[in-house]
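Every protein chain but one is kept in place in this view of the complex.
Letters A, B and C mark the chains as written, and numbering starts fresh at 1 in each.
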Amino acid sequence: MSSIKVIACSGIGKAMGLMAREAALQVTDKLAPDVAETVCLAYIVTGDEDARNKVEDLNCITVDGCPAMCAAKSVEHAGGIVQAKYRVIDEMRSHKGVNAGTGTALTEDGWQIVDELAEKIAGKVAELIREDQSNG
Amino acid sequence: MSKTYAVLPCNGLDKCAGGVSKEAAVMLAENSDSEIICPVLLHASDARYEKITQEKPLLVIDGCATRCASKLAAEKKLKITEKINITEEAKANGITLGKGLHIGENEMKLAKIIVDKLTQVQESSKTEDSIEFPSKLTYEVYKKDKFVFRLPKEEGFYFNENDVWAYVVGNKARIGVTDFVQKSLSDIMFFTPPAIGNQMEQFEDAGNIESAKAVFEIISPVSGTILAINEKLMEAPELINQNPYEQGWIAEMELSDFENDKELLHTFDGYFEVLKRKVDEFHVKH
Amino acid sequence: MSESSFMGVPREEIDWSPRVDFSKCNYCMECVEFCPHKVFEVHEEADQKFVVKNPNNCVVFCRACGKTCGLDAISFPDKSETTAHIKTIRKEAESNE
Partner (left out) sequence: MDEKQVGVLSCSGEECLGGTIARLATRKVMEVLRPDNVVTLCLPLYIAGGEEERDFAKTYPVISVDACDKCCAKRATIKYSGAVKDSLVLSDILGEDVVLSKIVSARDLKEEHYKMVDEAAEEICKRVDKILAE
């Protein structure tokens, strides 16, 4: 069984891009390193066949910062099966008025939101793994 | 008369969601003049459905994220008008799909919710279309760095200096904010709408929108009564960022004294100068 | 900011800005933090901890800071009078041309 790809947008202009990047990293590095891994988003679109093989027909979870949904769009375009799409902006909506920081560095509040989102994504990873196993 | 579709369900056999896609398609066909496209037959012989897909808008119903029906439609070069995903719908409606492959009570309920929603969408979009709005707008643009600020040139658009527009047809108007507002706010996360039925004077507030940066009070360019609000913004305020003149409009109003309101409104030429000045000042400050 | 105007009327000729009733105010500072246009200025050491420093920075017809005030200590000029005043000045300017 192949691992779940967790792919972030890493948008450079806003705090939400950094938050997406860090949430994905936390899942692949700390919360579910054995069953989840990441892939460079830009590479799967601009790269060669090898790059596409990293996502094509594989289970992916995308983590986007803003509603432009760049990671989701590009992963779908590259043929990945997007099982779940997360958006940092949705997390921000449940933390009204919070200053999360900038695209360079996050505030404590910003990190808090990253941690919560990472937990959600890790939960989804576990769910997908279970489904995959029960389907044999 | 209600709208009809050519319905392409995935009809997947390996997951319960596939069964729900079929059930929803059957219900739609029974409740309206919609016609079902069998994915297996479509795959084997696309000519069979040529007529239906030309006559009717295509509704694709996928069971899961593998999106086989969407992929099949794309492969056959069919233009998809609407997409439904059963797994996502189940989640959105708080329904857990069964592990088995048989359709149970819950699954039937979900299929019915989806079919109801599809027919309801058509009704509510009718009320939203109470004002005849141009299907396509032409824009003048003002560029600053990489940012592009659009402004519609169509006659009928009026603007106040609080960066809110009104598109006036007869005694009705649709209102919304300009590109300057949505760009300076950046990602809009909250929309507080004005109350329907509310009577307001010109320059009274018609709700507000909020991003991580600031709250913007929508100051009405016209006086009158709120007839409708853009319901879609409640779930997706980002539509204002995508296009504040088209899918991101705020509300529709019945006008009470437009001749008088007009005195303190700009048409395109006047506001375009205001917009340019504001953009320049904004960029100097930031 | 002396160049700023509203509908062709110089901003200083339009009397529009928040009026704060400091007898009601509890200095929660919500209004000050809310306004992005630097209308208010904080005076931390003083008894009255902030002032309306730049009334002409206030966006004509915006009342948003008033809504942050739970004690209703903030009011604004009468909107209809302000509208009428702006129209009068515009007419005068037109007839002088």
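Just a few scattered comments:
Rule of thumb we're sticking to: contacts are C-beta pairs under 8 Å (C-beta built on N, C-alpha and C of every residue); 3 or more make two chains touch, one makes a residue touch a chain.
Small disclaimer: the values here were computed from a predicted structure and weren't measured.
Although one chain is omitted from the display, it touches the following shown chains in the full assembly: A, B. One chain is missing from the display, and on chain A it is touched by residues 7-13, 17-18, 21-22, 24-26, 29, 38-43, 45-47, 68-71, 73-74, 77, 102-106, 111.
Counting the whole complex, the residues of chain B in touch with the unshown chain are 145-148.
We adopt the following convention: only the chains that are shown with their structure count from here on.
One inter-chain figure worth recording: chain B and chain C are separated by 36 Å, centre to centre, where each centre is the mean of the chain's CA atoms.
Averaged C-alpha coordinates give centres for chain A and chain B that are 26 Å from one another. In chain C, no position touches at least two other chains.
Residues of chain B in contact with two or more other chains: none.
Contact residues of chain C toward chain B in the complex are 6-7, 34, 36, 59-64, 79-80, 83, 86-87, 90.
Residue ranges on chain A touching chain B, taken from their complex, read 14-16, 66-67, 81-84, 89, 92-93, 96, 98-100, 134-135. Of all the residues in chain B, the ones that touch chain A in their complex are 14, 65-67, 99, 186-187, 189-190, 210, 212, 236, 238, 241-242.
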